[in-house]
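Note that this complex is displayed minus one protein chain, with the remaining chains in position.
Showing chain A:
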Amino acid sequence: MNTTEPIITIENLRVEFTQERQKAFALRGIDIAFYKDEIHGLVGESGSGKTVTAMSIMGLLPKPAATILSGSIRYEGKELLSLSEDALRTYRGSKIAMVFQEPAKYLNPAFTVGEQIREMVMLHKGLNKHQAEMRARELLGLVGLGKDGRALGAYPHELSSGMKQRAMIAIAISCDPDFLIADEPTTSLDVTLQLQILKLLKILKKMKRMGMLFISHDLSVIREIADRVSVIYAGKIVESASVARLFEHQMHPYTRLLLLSIPDARHRGKKLATIAGQVLDATNDPQGCVFAPRCPLAKELCYRESPKLIAHEQGHTSACHFAEEAWDL
């Protein structure tokens, strides 16, 4: 596995949201490490804390609703959580960049694609107008929006949804970040476009040797793109392993059930498996395992004691008391 130092390390991150005097636990102490030249997939259902994780790294959690209760996020060993807003800003966009789910909403409708790239490289890289223009042209060529620079003068609404996402990727990588967060970048696109964008991200990762956090609720997309996968459930990482290993051998019942719920041609005619029960209410703070109420294997221990994320062979980690046992679902 990866023996070098991680670019970003998250340790015991706990994030709480307060809304109308109700407290909700968005992240219940997560540990995760991201490496250079590796695409780390983060998979989980909506509300499980994927985007909160991304926004915590960016330092863009909504204020004052979100509070970081404890934990640390380090970029190349430097603690990001203790940085001032001004200091953080020098990381955002230049070292750590982000691609969002719906490019139509996240691109500014009133500025051309060229301007949205130029302002960023002028700010972070100190380029002058002419250099910025050249850089923008080069970036658009890189993401497949043509080398003639026609897309430079285009407003977002003049581009198709696939082109918009390419433009947003061009903006994100414009300052050669070490780390790219892609939050469901293909979810709003149709399947053929999805594959093109995944391919583009893979190429860019290789070319720029970036680390990448790729967020998705879709295991098949994760399988397509990621090198490593972490599964998040109700604000906790329940399992993490290399893609090859995770799809072959699951060490957490939630992951197994998640895989069983994907339609598969080999099981044609059989009823599709579903996970009984509902996601743990975010206002709930159970003593035991967050998945226990829905877990078919849950024992008394699971309700009493919260399982820790423990490393097993081949860098496979799992937060289940019975990870090593052979169970069948």
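Everything that follows uses one rule, which is that a residue touches a chain if its C-beta (ideal position, glycine included) is under 8 Å from a C-beta of that chain, and two chains touch if they have at least 3 such contacts; residues count from 1.
FYI, contacts and distances are computed from a predicted model.
Of the names listed as "Lipoprotein", "DnaJ domain-containing protein", "Glutathione transport system permease protein GsiC" or "Lactate utilization protein", the one that matches the UniProt record for the absent chain is "Glutathione transport system permease protein GsiC".
Residue in contact with the omitted chain (choice from A:F34, A:Y91, A:F179 or A:F291): A:Y91.
Of A:H40, A:H124, A:R137 or A:K236, it is A:H124 that touches the chain left out of the display.
The chain omitted from view is touched by exactly one of A:E102, A:E133, A:D176 or A:D218, namely A:E102. Taking the complete complex into account, residues 58, 60, 89-94, 97-98, 100, 102, 105-111, 119-120, 123-124, 155, 157-158, 168, 171 of chain A touch the chain not shown.
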